[in-house]
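Here the complex is missing one protein chain, while the rest keep their positions.
Here the chain labels run A, B and C in written order, and each chain numbers its own residues starting at 1.
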Amino acid sequence: MADKKLQLAIYWGAACGGCDVSILDTNEFILDVDKAADVRLWPIAADGKYADVEAMDDGELDVTIMSGGVRNSENEHIAKLLRQKSKIFVAYGSCAYMGGIPALANLVPRDEIFTRAYLDNPSIEPGNQTIPKPETKVNGYDLNIPDFYKRVYKLDQVIDVDYYVPGCPPQPDQCKAAILALVAALTGQADPPPKGAVVGAFERNLCDDCEREKSEKKISRFYRPWEIMQDPKQCLMEQGILCAGSATRSGCGVRCPNSGIPCRGCYGPAPNVLDQGAKLLSAVSSIIDSQDPAEIDEILETLPDFTSFANRYGVAASLLQRSHRQ
Amino acid sequence: MTFEPKIVGFLCNWCSYTGADLAGTSRIHYAPNVSVIRVMCSARIDPTFVLKALADGADGVLICGCHPGDCHYTEGNYKMMRRFPLLKKLLADYGIENDRVRLEWVSASEGQRFADVVNDMTERVRALGPSPVKMDLATDMAER
Amino acid sequence: MSEPRTGVFICNCGTNIANVIDVEAVRAFALTVPGVTVARTYRYVCSKPGQEMIIKDIKEHALDRVVVAACSPRMHEKTFRKACQAAGLNPYMLEMANIREQCAWPHVDGLAATEKALALTSAAIFRVRQQEPLEGLTAEMCPTTLVLGGGIAGMTAALELADGGHPVVLVEKAERLGGNLARVDLTAPYLDSARDLITERITRVQGSSKIKLMLRSQLKSLTGFVGNFDAEIVTDGGGEATARLGNVIVATGYKEFDAARVTHFGYGKLPNVITSFELEKMLTAGRIETREDRKPQYVAIIHCVGSRSAEFHGYCSRVCCMTAIKYAQEIKSAVPSCHVLDIYIDMNAFGKGQEDFYKRGSEAKTMFLMFGKNDYPFIRKADAKDDCDMLLVMDEQLSGKRIEIPADLVVLMVGMEARADSGEVAHLVNISRDKDGWFIESHPKLDPVATTTDGIYIAGCCAAPKDIPDSVAQARAAAARIMGRIAKGKIEIEAVYAEVDEDFCSGCRMCNELCPYSAIEYDEEKKRSHVISAVCKACGACVAACPSGAIKARHFTDKQIFAEIEGVLA
Partner (left out) sequence: MTRKISIDPITRLEGHGKIEIFLDDSGAVEDTFFQIPELRGFERFVVGRPIEELPRIVTRICGVCPASHHMASAKAVDGCFGGEVAPLAHKLRDMYYQAHFIHSHIAHFYALAAPDFVLGPDADPAIRNVLGVVHKVGLEIGGAVIKSRGQAQEIQRIIGGRNTQDIWCLPGGVAKGLKPEELEQIKPWVDELYDFTQFSLQLFRDVVLGNETYVDIIVNGPYTLDVHNMGLVDENNAPNFYDGKVRVVDFEGKEIFKYEPKDYAENVAEHVEEWSYLKFPYLKQRGWMGFVEGIDSSLYCATPLSRLNVADRMATPKAQEGFDEMFKTLGGHPCKALLANHWARLVEMVQNAETLKTYCNDPEITGEEVRVIPSKITGEGVGIVEAMRGTLTHHYNCDENGICTRANLIVGTTNNNAPIHMVTKKIASALIQPGKDPDQGILNMIEMGFRAFDPCYSCATHSLPGEMPLEVRVHRGGQVTHNFKRGC
């Protein structure tokens, strides 16, 4: 490139597009990005040719911002290609960072996903026995579709990632801050963050920014959000409503608890934590107000399906990564 | 050759670890499959330890603490008592068989009991065969 | 972190370890682990030359970490920490692999045991890599000692301390001092008067300016830590007192076994079946008679009532045998005409002067009969034609015959058992009990006076059945230990405790309720929680529970334990 503009690519793997919308949600900032950078690829908003990317030199792109994890062979292929073409690779959003909601599929066997989608389903064509196949022959024509992997991977399980921006989706201001930090680093105005850093989030957990009043905690039963009318001022955990805020990095602006909805952990674990779910488990169970095994079981009955709360966005990032049922 | 399970034990310093020492001092013989990691109290045992042990290739994890009401820290073992059932639910959802992770109360004077627990657990885990976790994670990557 | 320089020392423990584990294989393995500079095996690493070897290597090879694969850390961790210190290495840069108690001793298959020893050693090497130098804290040592129990042990300990010039608070539940010994007449083996033994002490205790005596009183709560305890003491009738204390001696004694629980002796039904303590009463009164006020012609003394039995207590109560011999002699001198039958399982005469005492006893006309463990004599009312009140039926072991013995008075040598409130006491002062309810020493052989809680000591029969000299010895030992620490003035607090990294604490307050010692404080201003190091006992409950990973357990950090896990499974 003749001019000094930054070479930027924005791409999605097994994502929903919400991350791209969060970039659009920086509104006027988009125009600044347009001034500062050549957006070489951005499927949701710009016209980029796959061939163009293939034709790039290695490292020709300054930054690739990729949302979404890896669900199939295509996701992996393009992630690897963009990694090769990029100086800095940013895993953007919870899916890229931790696997995200799609990684809840890691708790179920792949064949059951097909059964449910194509066979056991109230609106499927009566008597249907057909299931899509990667390779088929239809009246003499060979057709194929990509292989659906056994599980979902977070990006750094497939490629080398330089920085992470957590959030589902990342809060637009955080997105802005992260992009500005990278631009500053690339234009030599600031030191780059240490490799592997989580940018666009804070060091402390959500409780640090949550306005709700907190006191000592003891839980004698859990409530599901619809079971009670909550006190908007008091800590949700203390009201018995499971909230992942205490085990989740802050940076989202506390939008869920502020709206009366408990945190589900999309910003991921605290800096020193290996497994967000295990930590939430440890904290939440420790404050159960009983020393009697039977009573403890009763109390836990009021907290169904804890696993999907423990790693709502991070099954792929959890230590066990997926179900190991044989 | 029969499969020899590798089991990681997390024992509290005051009751269970002392009990395990007593089993040795009393020359009570038991299966050599459990390697013990000493913590001050079962309350120090973070569920993360159990998950990490499984992810790193342990075929089983044994947790031992003082009997309820007899904790050196008065109520540390109750914290473990509360975490354990929730941890078991989580492990079940991740497809980890029930017998692979176990919590037992072993006092400083129960050398024999410690030996029995180790023997019984070793047999159960041997019956289950090797833990799939480490292998799964390796083959997933290969299959991509 | 620059590549660590670790020294690994594998102990043969004579043949204890080396006979089962291939220590050379462990040594060879250790040398293959990155960061290991030297690895040696040695006959006894804990011996002086063994420690000198470590010190020498630390200096020569500039070691910054030491792993000792030997016995249980509960045995020698302190020893090797001192060695490191002597070489100028921070004691917390040591880690032990327990390849004796938890490997060589319980395992027979040498190959498997060696495999496990490798795993344990590798775990220690991985762990020590993550360890950091730690400094302990010091705190004031309050010179006042709380003594719980005014029996012979409690009074002795109190006087020992008072004589040393140190203040004592002596708390006794009953309205008088003396404990169980006050219920005894003469003592074996020298037949000196128990009364004389205690009255002298009671008067001195009451007279001492250093001893604050609180009768009809009980400990209500104990908070704080060694050198800095705060006690709440309640007295019957609503009196409440608080005291600042440095140390506590628990000397709460024992309770006699309830003879009624043994059915075949008919205690409670047959009026002339009495317990040893009931006999003591008669002896003190100097009148040995049956309920019918007749002088007994046949007195049978039965040993091991409640002791050494499958049904009740497995242990030996230690004092009953000699006491029984004492009774035989006292009864003889009180009622020369009567026949004394001593019915026992084994004669336990282990202590000083006791064997002679037993000889003298047998020379006096006492008939010794032996019954088998758990094969108790049976007592029934005699028939009119018989010249006695009761008949004892037993399978006599020495003759091998089933015999009937006449008896007018049967004395049951009731054993000792832990007091009903021992659980409560253990909870109050935070020490643990064994399966029989006796308080557990920090080490049964090497430290039978201290407990697992720093600053809490035990003396007398609350720890296990003892005779008077043992109780007194333990009491004086406890007092001496405490005086030593008082002399030192300050006390070192272990460097192992939890601390909050405020950069990561989010003030969620999950941990606040979890500390049994209330060592966690929440700062409303800063909206952060923090741990009072001196009060923290390092259990790690808050560390595991902290969802932010903001609380660190010094010397038991996540990093260190993760490394240990990786080491075991490497």
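Here is the rule we use: contacts are C-beta pairs under 8 Å (C-beta built on N, C-alpha and C of every residue); 3 or more make two chains touch, one makes a residue touch a chain.
Only a predicted model underlies this, so the values are computations on that prediction, with no experimental measurement involved.
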Item checked: Displayed partners of the chain not shown (whole complex) -> A
Notebook entry, point to check: So which of A:Asp58, A:Glu112 or A:Asp231 would be touching the chain we can't see?
Noted result: A:Glu112
Checklist line | Residue among A:Ile88, A:Ile101, A:Ile159 or A:Val284 that touches the chain left out of view | finding: A:Ile101
Check: So which bits of chain A touch the chain we can't see?
Finding: 11-12, 14-22, 24-25, 27-28, 30-31, 34, 39, 41-51, 53, 71-75, 77-78, 100-102, 104-105, 107-118, 121-126, 128, 130-136, 138-139, 141, 143-148, 150, 168-169, 224-229, 255-256, 258-261, 264, 266, 304-305, 308
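Throughout what follows, only the chains that are shown with their structure count from here on.
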Check: Draw the chains as dots and join the ones that touch; what shape do you get: line, ring, star, complete or other?
Finding: complete
Checklist line | Greatest separation from chain A - chain, by CA centre | finding: C
Notebook entry, point to check: Based on Cα centres, what is the most central chain?
Noted result: B
Next item on the list: Could you grab the centroid distance between chain B and chain C? Build each centroid from C-alpha atoms only and quote it in angstrom.
Entry: 28
Checklist line | Euclidean distance of C-alpha centroids - chain A vs chain C, Å | finding: 55
Notebook entry, point to check: Using CA atom averages as chain centres, what separation in Å is found between chain A and chain B?
Noted result: 33
Next item on the list: Could you check chain A for residues that touch two or more other chains and list them?
Entry: 273-274, 279, 282, 286
Check: Going by the touch rule set out above, which residues of chain B reach two or more other chains?
Finding: 46, 48, 52, 75, 79, 83
Check: Taking the complex as given, what residues does chain A use to touch chain B?
Finding: 70, 73, 76, 107, 149-151, 153, 157-158, 273-275, 277-279, 281-282, 284-286, 288, 290-291, 293, 296-297, 300, 303, 306-307, 310, 318-326
Notebook entry, point to check: Residues of chain A touching chain C in their complex?
Noted result: 203-208, 214-218, 235, 237, 245-247, 250, 269-274, 279-280, 282-283, 286-287
Notebook entry, point to check: Where on chain B is chain A touching in the complex?
Noted result: 46-48, 51-52, 54-55, 68, 75, 78-79, 81-83, 85-87, 89-90, 93-96, 131-133, 136-137, 140-141, 143-144
